[in-house]
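Coming up: chain A.
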Amino acid sequence: MTLTDYATACLLILGGIFFLAGTVGLLRFPDVYTRLHALTKADNVGLGFIMAGLVLQAESWLAAGKLLLIWLLVLFASASVSYLIARRALNKGIRIWM
Partner candidate 1 sequence: MDVIVVLEWAFDAVLGLGLLWLAWRTLNSPDLFKAIVLFISFGLLMALAWVRLNAPDIALAEAAIGAGLTGALLLAALARLRTTTDNTMPAQLPAGSWFQRGLLIVLLSGSAAGLGYAVWILPSHTSGLSMAVTANLDVSGARNPVTAVLLNFRGYDTMLEMIVLLLAVLGIWSLGGLPPRPERPAVAVLDTFSRFLIPVFILAAAYLLWVGADAPGGAFQAGSVLGAAGVLLLLSGWRPGVRLMQWPLRLALTIGAITFIILGVLTLLYEQQLLAYPVAQAGRMIILLESLATVSIAVTLAILFLGESPDPEEKK
Partner candidate 2 sequence: MSHAFAYALVGAGLFLLGLYALVAYAHLLRKILALNIMGSGVFLVLVALAKRTGDAEPDPVPHAMVITGIVVAVSATALALALMLKVSGKTGQAVLPGRHQD
């Protein structure tokens, strides 16, 4: 393994840990809003780390750019969608955990 491979491995494992945290949050947190927060934050950071690890291995600048584009799209989509869900949940009077 080269130095790049070690860097990739570290980033990928870090990403996996964030995904695990997101799943634990989804399963353990007490209400919709906290679960929403766990998912959108932890999973998108996890995806970012995995993306960073794979960018180091990408065969060209174009491939690296496509990876970055995918991450930005996911970020944008999940930010908007979680806002929409949280707003509707509030309007519908789903209780906030205190």
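Behind the choice of candidates: all candidates are chains of the complex that A comes from, given by their letters.
The definition used in the following text is that contacts are C-beta pairs under 8 Å (C-beta built on N, C-alpha and C of every residue); 3 or more make two chains touch, one makes a residue touch a chain; residues count from 1.
Because the structure is predicted, anything quoted here is derived from the model rather than measured.
Novice: Please name the candidate from 1 or 2 that touches chain A in this complex.
Specialist: 1
Novice: Touching candidate 1 in the complex: which residues of chain A?
Specialist: 73, 76-77, 80, 83-84, 87
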